[in-house]
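Here the complex is missing one protein chain, while the rest keep their positions.
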Amino acid sequence: MGRYVIRRLLQMIPVFFGATLLIFLMVNVMGDPVAGLCGDRKCDPAVAAQLKKDFGLDQPVWQQYLTYLGNLFTGDFGRAFNGQKVTELMSTAFPVTFRLTLVAIVFEIVIGISLGVLTGLRRGRPIDTGFLLLTLIVISVPTFVTGLLLQLLLGVKWGWVKPAVSPAATFDELLLPGLVLASVSLAYVTRLTRTSVAENARADYVRTAVAKGLPRRRVISRHLLRNSLIPVVTFIGTDVGALMGGAIVTERIFNIHGVGYQLYQGIVRQSSQTVVGFVTILVLVYLVANLIVDLLYAVLDPRIRYA
Amino acid sequence: MRGARHAKWAAAAAAVALAATACGGGGSGGSSGEGVLSAWWGDPQNPLEPANTTEVQGGKVLDMVMRGLKRYNPKTGAAEDAVAEKIETTDAQNFTVKLKDWKFSNGEQVTAESFVNAWNYAANVKNKQKGAPFFGYIEGYDKVHPEKGDPTAETMSGLKVVDPKTFTVKLNQKFSTWPETLGYNAFAPLPKAFFDDRDAWLSKPVGNGPYTVDNYAKGSAMNLKKWEEYPGADKAQNNGVDLRVYTENTAAYNDLVAGNLDLLDDVPAAQIQNVKNDVNGRYASPAAGIIQTLAFPFYKPEWKTEGAAKVRKGISRAINRKQITESIFHNTRTPATDWTSPVLKEEGGYKAGLCGADCEYDAAEAKKLITEGGGIPGGQLKISYNADGGSHKDWVDAVCNSINNALGDNKACVGNPIGTFADFRSKVTKGEMDGPFRAGWQMDYPLIQNFLEPLYYTGSSSNDGQWSNKDFDKLMNEANAEVDTKKAVETYQKAEKVVADDMAAIPLWYQNGSVAYSDRVSNVALNPFSIPVYGEIKVN
């Protein structure tokens, strides 16, 4: 077990270098970021040259990357173009996005799995078909449409929620954005659980449990659900990383100053320091989430052991 | 039906949760204190030094926190003395500046040195101030800001402190209206505190304006408090302003309609048709010193020919400005008929109809002109614009449709979105455009000179199309040297006519500001720079 975890952690090293290098190159391909700093007028050439020197943009890309990595290992994530430290941006953005992700995951688990179990047990009945169609519609409408519509209806027309999230971004304000963010994944979770439950409901051990005369509730929660959740847990685990970084659209619509927003700002302003810094953390989150998922298997399925 | 019960519970939980949000959400507009209003803000792109701020969002703060020698009257746009007691000249080149007795909010005296040091700091290339070129008229600028290499002097020879209340300025050329430019933010004074600890100052700017910065959370909010001892005439009428950064103006708009925000000075284009209803008429759209044009790449030989000038006029005539400003902008833009702005007023150089028939829609004539001029260079017109922020796509598509309809060819013109503003600007400044591109100009100071020289003078900072015309340059030099304002304006207009004759850029429309506000505030207005006059807003 320990050796397994160490091996997995070691595997993160090449991914870290690969991802940072790739993102670094991509931001660099986008061209000269300094030109965008002077509004609709041309930057004074002497000032632009000084700025480029300051940000190290006058050096070849490989050298910029090495300098950046060197700084990274001393804990220096660099600065955005407005002079703000990237670590400062992170310390405000990550807690907000973490809360948002948490809300989204809770929605996925509670609603997604409940609906999945419900439809899985009632496979082929009207209730199943109904929810199936509903999840399909949710998958097929782009998030920005769902988000804008819900914001307009719940926030503006009916006044149930605040249409824009305040800088404090408390849990109650994040409910609607969390639901929107979770919507597509929620549909996936429902479908995964449904399929899995439907398969396992015919398994011998479930039949045995029912034949033993165990109460239905116990059969579902102890036997059926536990075995059906493996693919669902995998999905949710990989989704954590995706949700944290993939909230660009949702965060923009609902005025959430989180990772997605900062990442978008960084990308649009072509600040490689901001983008690479944030993506690096996201990759690590994603990999650690995967590791935790794999370890969870052992809990859910005793047949699995780690060497 | 156990499963069903679970699901019901989940759905009910979600509903309860949403309802709870509604309860928690109420009255948070009141997070602002007594007599304090909350206002929309965009994150400034640069550190908030006066000479480093070249866009509106940073300008808003400086307008509240700093006062320079002059201030533009928020209604008329006229430059009026603020810290300046008087500015005198006899030859339009040597100026003597006398100061009033003002203080910074930290108690420091505003002296001649506060200005001279701030200007020397701004001009010095080592300090990387983006607004440095504004100091280019002062003698000795080329020493502190050489085009290449390190500066050979620390201070500009044209600036001399005479006594704590007086300093003199020598320009490197005659420029009669130079004092009128001094209301621009870049010319604000800086206290000693800035030079002692720049980082501390940037995290909480200290100035001599009607407000002081109470708290600045970079990237999300700034709280400004009324400065009770402000010596100027434009004391704040409210107790403070909370500036809030929004990710998108649509979110801010919804917040305003829901009653969580008091002031929004960038109403999203798509909501203009709703705004009057949504906020019960608490909306205004006054003229601003902004003109939108299409610039052309004169560095490409195919756009330099005689025929190309005809083609440009043809394109201009193929654009149905009236219909686009009505349908797309809902009259928050006015079709342009010259290259300046109505906020200048006629005595300031604005001349309606200077463009003449060339700016009037006439499909048949347009087609004729373009054919005579040899057709669109390259066969297809690609109008480039930046796709992030600002809803440029709508009007570019509309302009293209208008051109296509006039020419009877649905593929004659297409929009060419460029992903980011930075990439767009870098392509523009590097001269990598093949066809026309979006060009917007927001005036720095309300002078006709500011609408012409930076945009069309050979080699000027914002002459993105690299248009060059000897007659124009000559007329501009003459006008700049002219001491009599009226004569100067007439000469500037002659120069503008040269721009018109060659259709150096196609004027599209004059842009109005737009502001919507909640019922908590009143007396809301925008100045000619489309910045809200925060100080005059009253909180009910």
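All chains are identified by letter, namely A and B, in their written order; residue positions are counted from 1 within each chain.
Operating definition for what follows: contacts are C-beta pairs under 8 Å (C-beta built on N, C-alpha and C of every residue); 3 or more make two chains touch, one makes a residue touch a chain.
One rule holds for everything that comes next: contacts and distances are computed from a predicted model.
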Chain not present in the shown complex, as UniProt names it (candidates "Phosphoribosylformylglycinamidine synthase subunit PurS", "Phosphoenolpyruvate-protein phosphotransferase", "NADH-quinone oxidoreductase subunit L" or "Peptide ABC transporter permease"): "Peptide ABC transporter permease"
Residue in contact with the excluded chain [from A:Phe94, A:Phe235 or A:Phe254]: A:Phe235
Residue in contact with the excluded chain [from A:Arg191, A:His223 or A:His257]: A:Arg191
Touch with the omitted chain, as defined above, among B:Thr371, B:Asn404 or B:Ser522: B:Asn404
In chain A, positions touching the absent partner: 4, 7-8, 11, 14-15, 18-19, 22-23, 26-27, 29-30, 133, 136-137, 139-145, 148-149, 152, 184, 188, 191-192, 195-196, 198-199, 202, 230-232, 234-235, 237-238, 241-242, 245-246, 248-249, 263-264, 267, 275, 279, 282-283, 286-287, 290, 293-294, 297, 301, 303-307
In chain B, positions touching the absent partner: 250, 268-271, 273-274, 320, 323-324, 327-328, 387-388, 391, 393-394, 397-398, 400-402, 404-405, 410-411, 414-420, 423
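Here, only the chains that are shown with their structure count from here on.
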Contact set on chain A toward chain B in their complex: 30-47, 49-51, 54, 81-84, 88-89, 92, 107, 110-111, 114-115, 117-118, 121-122, 127, 148, 151-152, 154-156, 159-164, 166-167, 170, 172-173, 175-176, 179, 216-217, 220, 251-257, 261-262, 265, 267-270
Contact set on chain B toward chain A in their complex: 2-4, 6-7, 9-11, 13-14, 17-22, 24-25, 28, 31, 43-47, 54-55, 125-126, 128-130, 132-133, 145-148, 202, 217-221, 244-248, 250-252, 254-255, 257-258, 260-261, 388-389, 419-430, 439-442, 454, 461-462, 464
